[in-house]
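What you see is the complex with one protein chain gone and the rest in place.
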Amino acid sequence: MHIPDGFLATPVWATLDVAAAPAVVYLTRRAQRTLEENKVPLLGVLGAFVFAAQMINFPVGPGTTGHLVGGALLAFTLGPAPASVVMVAILAIQALVFQDGGVLALGANIINMAIVGVLAGYLPFHIWGETRWRRFSLFAGGALSVLVSACLALAELLISGVRMPVSVLSISLALFAVSALLEGAITLAVMQALERIQPKTVRHPQPGGSPVLAFIGLTAVLLATVGVLFAAGGPDGIEKILNLHPASLHSTFLRQASAGILGLVLIYVACLVIGRVAGRPRSL
Amino acid sequence: MRHVVVDCWARGSSLLHRRDPRAKIVALLVFLIALATTSRGLPLFACGLLLLLVAALLWARLPVWGALVRAGIVLPFSAVFAIVSWLAGDPARGASLLIKSYLSALAVLLVISTTPLPVLLRGLEGMGVPHFLLDVGQFLYRYFFVISEEAQRMNQAAAARAASSWQWAVGQRFRASAGALGVLFARSYARAEDIHRAMLARGFQGRFLLLDATRFRRADLLFTAFASLAPVVLRIALDRVSA
Partner (left out) sequence: MSPLIEVRGLRYRYEDGTVGLNGVDFRLEPGESVALLGPNGSGKTTFALHLNGLLRGEGSIQICGLPVEKQNLPAIRRKVGMVFQDSDSQLFMPTVVEDVAFGLLNLGMDSAGALAKARAALETVGMSAAETRAPYHLSAGEKKRVAIAGILAMEPEILVLDEPTTFLDPLGHRSLAELLAQLPQSKILITHDSRLAAALCNRAVFFEAGQVSAEGPVDMIVARFGWDLAWERSKLRS
């Protein structure tokens, strides 16, 4: 879900922009290092593929079709850091050229879809990709990438005070769940097709790193997201979060800001942890 | 395709088109931030900003009505949330969502309609964004149309083979679409290898060397100053008047 400008509260979009900038720089450098040689054409062309792939219709039922989002697929074929870089490029072009997502909100959209979404999608594959649960990990990766990024977006909107009664919230979550399952199914189907057509493009993650730490990281992300969602659900959301804070913070602005920042710092740290674990160099 | 029209607009030659992309980026950011940080007096401020944008569209010799309509792409999404806000008893927030999202989209549309994307990306390079990321963006944009055409052809071919009854066909069509995506991916991957070979064949050493970027001239400085000050001055003036 691309968040347009005008939806997020100033402390939220500003914090996310500030958080996203060094993360993008770090991921860009990491992507350059992990690719065998300068692979600008490969990333660019596959980014164009993901864009174009959104036009291919997948039948979901009578008259309805869905489409691929692509973050997990990119992670499975390129690795998480290059996949993030491609997603950042896609989001930037979508925002600038198609006004799909805001410019000030780019930091939020990048964190949701290009960073957390890609990492969450890659994690099951990293853990189970080489085991007999491989097919499940492909499906779960696709589903998680969409689900986590959508929930994060929702959380950010709620923190910003966008009105969302429980009924609307439930419908949104149900829709997210459906999109997530669809993305999982499409991702799995395409990966299986690729394994037949061009097996060399599919990665084989080396087992290693610490699954425990990765689990903790992912759980932290999920808990933070779900926690924010529940706490913020409904018009009293902001007040509920604020009750966790010491009374010394008087100004409303500061309260909102610190509530937002606290949740997001938690998520950001979790992402860094996951990133370190998933990206640790393998011993061959 | 929708973008072809905007691409055409971007190739104009008005004074606004000729400004340095960095000047336009700075002006855009100031505009967006001024809009985003306003909560009191939003309707009046929004009218002022709309007038600024329309004036800029006229200066750029772009079709004003066409641009206003195109920026409406963001309205369906905002309208949903606006209606929910209104029903939840907060119509002011609903209006704010609609106004801010629309004006932001219009401002971004103005910039992209007066600056071809490759030029805009080069401008960002001069502002500290990692060049690897921007190079990926350039290639993405360059090959988006090529691969979209391939995707469209595959879509048509798949549709031509689709069975009429959907019950048993959903699974098959799903697999067929996945197969089509797999083939498209493989072709894109192969194309990337072709491109890489073509780059090596002309002596590529690892870095993209560029012809000289545009220089930041005095006209660009004047434009940046004026375009950045306008929303700020407007905001301060409105605050004074309403106080």
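Per-chain residue numbering starts at 1, and chain names A and B are given in the order in which the chains are listed.
Just so it is clear, a residue touches a chain if its C-beta (ideal position, glycine included) is under 8 Å from a C-beta of that chain, and two chains touch if they have at least 3 such contacts.
Quick caveat: nothing in here was measured; it's all calculated off a predicted structure.
Although one chain is omitted from the display, it touches the following shown chains in the full assembly: B. Looking at B:31, B:45 or B:139, the residue that reaches the missing chain in the full complex is B:139.
The omitted chain makes contact with chain B at the following residues, 7, 116, 118, 138-139, 141-143, 145-146, 191, 194-195, 197-205, 209-212.
By our rule, only the chains that are shown with their structure count from here on.
Centroids built from CA atoms put chain B at 21 Å from chain A.
Chain A meets chain B in the complex at residues 4-7, 10, 13, 24-25, 28-29, 31-32, 37-49, 51-53, 55-62, 68, 77, 85-86, 88-90, 92-93, 95-100, 102-104, 161-165, 168, 185-186, 189-190, 192-194, 196-198, 201, 235.
Taken in their complex, chain B has these residues touching chain A: 2-3, 6, 28-29, 32-33, 35-37, 71, 73-74, 77-78, 81, 84-85, 87-90, 93-94, 96-97, 99-101, 103-105, 108-109, 111-112, 117, 120, 130, 132-133, 135-144, 146-148, 150-152, 154-155, 158, 166, 169-170, 173-175, 177-186, 188-189, 191-193, 195-196, 199, 206-208.
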